[in-house]
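A protein chain is absent from this complex, but the other protein chains hold their places.
Chain nomenclature is as follows: A and B, assigned in order of appearance, with residue numbering initiated at 1 for each chain independently.
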Amino acid sequence: MKLLARRRAVNAAMTVVTGLAVVVALVPLALLLWLVVSKGAAGLSWTFFTHLPTPVGEPGGGVGNALLGTLYLVGLACLVGLPLGVGAGVFLAERGDGRFGSAIRFTAEVLSGVPSIVVGIVAYGLVVVPMRRFSALAGGVALGLLMVPTLARTTEELVRLVPGSLREASLALGVPQWKTSLRIVLRTALGGIVTAVLLAIARAAGETAPLLFTALNNQYWNFAPDQPTASLTVQIYNYAISPYADWHQKAWTAALVLLLLVGALNLTARFLTRSGLPREQR
Amino acid sequence: MTAPADKIAVERLTAIFGKTEVLRSVTTSIPAMSVTAIIGPSGCGKSTFLRCLNRMHELTPGARVEGSILLDGQDVQGRDVDPVHLRRRVGMVFQRPNPFPTMSVLDNVSSGLRLNGIKGDHQATVEQCLRQAALWDEVKDRLRAPAISLSGGQQQRLCIARALAVAPEVLLMDEPTSALDPIATAKVEDLIHELKARYTIVIVTHNMQQAARVSDQTAFLYMGELVEVGATEQIFTNPREPRTEDYVTGKFG
Partner (left out) sequence: MDALSASPHRPRNLGDRLWGAGLVALGGAVAVVAGVIVLALGRLTTPLVGRVHLLEFIKGQDWDPVASSFGALPFIYGTLVTSLLAIAVALPISVGLAIFMVEIAPGRLRPVVSFLIETLAAIPSVVYGLWGLFVLVPWLRESVEPALAGAFGFLPLFQGPQIGLGFLAAGLILAVMILPTIASVTIEVLKTVPVTLREAALVLGATRWEAIRLAVLPHARAGMLGATLLGLGRALGETMAVTMVIGNTPEIRTSLFATGYTLPAVIANEFAEATSGEHVAALAGLALVLFGLSILLNAVARLLVQAVKAATGSVG
């Protein structure tokens, strides 16, 4: 049975090949994480979190304003993105079975593939042009719009995990639909919605492209919504493409800080999904 | 109230999902302060019949109802009847226990009151309903525990207590013991006996022995039609219709 032997060999070979694909896919991840940690850790210090950037060649200094700027921008983004995104998600879960719902769902899916830089230009047109200046607000609007489609879809999925029997139980008690939705369905889905929000925030915090011509950058602390604002990501970019070795070092350290921030948000979200969601009782 | 008056009168009730008629022209009546069992093979429309009585049926997209259902002489389908009010008068217990997972035992029982905006201390009501549901002794020491920490049988009795707390007149039970073990089933059946002194009960069951044990009146539904309705004893010992006889003697279904 030479044929059978060959077929077995092919089977074994393909098992190895697909296993190798996993390894190949994960090698860049390992290399990247290891590099960011090892190179970035060298520049880590308390002043890095609290101080303003210093000019080239001057030691010390940090990315305090950029870190705060990222938090500020993400906060503004939440003001725009959370009501729209979570609201649309609740709509899709509660009333999304009709034709209008399907159209909205499809729109959200397609919009989630729109490049972030395009959304940046939209925010430029909406905020920067009428205000005639780059501003934190413009950056927040860009990140906020960017949140909406993905947030809507994740929220929908997580609200739909709430068993329909709970809604029925509430309605059968003579509770109106709106109260049932708010106090029973959404209350039960709360952990899931928080998860969706955390993931959206993590994604927004890592965005660079839409900030380049909306929030721009700023060498100083800024709390005014109508002024340009620094962000961790834009700062990393500027440091990285500069020709100076000490700025490169700062780029790695800032990247480490960014990864820690994004990683913490993602891990919290994961933990919440695992512990928070009630399953259908069986 | 004079004893065997009809609490509910159903006339030519037809229920439709999209294009299929799930119930065809069902006419029957349900006496007050008694237990009426609805039996029949799966898919015969038992649950739909029940869900028409408190207008839960209409929540399914594509569902429609024709005919009339009179509760104390008033048509529940009427334009001026708010289904939300109706459901406070006609409570329901479901196949699977479905306590609210985010609430404690106590809050589950009082949830109907609180969600309906009735303020105040519900402690007394909660105790009374838990006692009526024969659950008080088992949970009195852990009223603050999450409802989902109870066993399946306890959860179902909790759901009954929750339904009782809004003081309904009618209690609909949709195969309330199908997810329970025999011991828990026996407790719920005992409970049904107790409850009929105060409430009009309609119970859907696929278990004929259960219907025989708990009910005063039995209705047999087959393929959307009401084949026969009568005193439980008569249905099980001396049915008029051959199809009823075949079913209760286990020849089909």
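Assorted remarks:
By our rule, contacts are C-beta pairs under 8 Å (C-beta built on N, C-alpha and C of every residue); 3 or more make two chains touch, one makes a residue touch a chain.
As the structure is a computational prediction, the values presented were derived from the model and not from experiment.
Touch with the chain that is not drawn comes from one residue among A:Leu71, A:Ile117 or A:Leu190, which is A:Ile117.
For the chain missing from the display, the contacting residue among A:Ala108, A:Leu158, A:Leu173 or A:Ala189 is A:Ala108, taking the whole complex into account.
As for the chain not pictured, it touches chain A at residues 7-8, 10-11, 14-15, 17-22, 24-26, 28-29, 31-32, 35-36, 83-84, 87-88, 90-92, 94-101, 103-104, 106-122, 124-126, 129, 134, 145, 148-149, 152, 176-179, 181-182, 202-203, 205-209, 212-213, 216, 233, 236-237, 240-241, 248, 251-252, 255, 258-259, 262-263, 266.
Note that in this section only the chains that are shown with their structure count from here on.
Note on chain placement: the centre of chain A and the centre of chain B lie 47 Å apart, centres being C-alpha means.
By the touch rule above, chain A contacts chain B in their complex via residues 97-98, 163, 165-166, 168-176, 179-180, 183-184, 187-188, 190, 278, 281. Put simply, chain B touches chain A in their complex at residues 54, 56, 59, 61, 84-89, 91-92, 94, 96-102, 111-112, 115-116, 148, 152, 155, 159, 162-163, 166.
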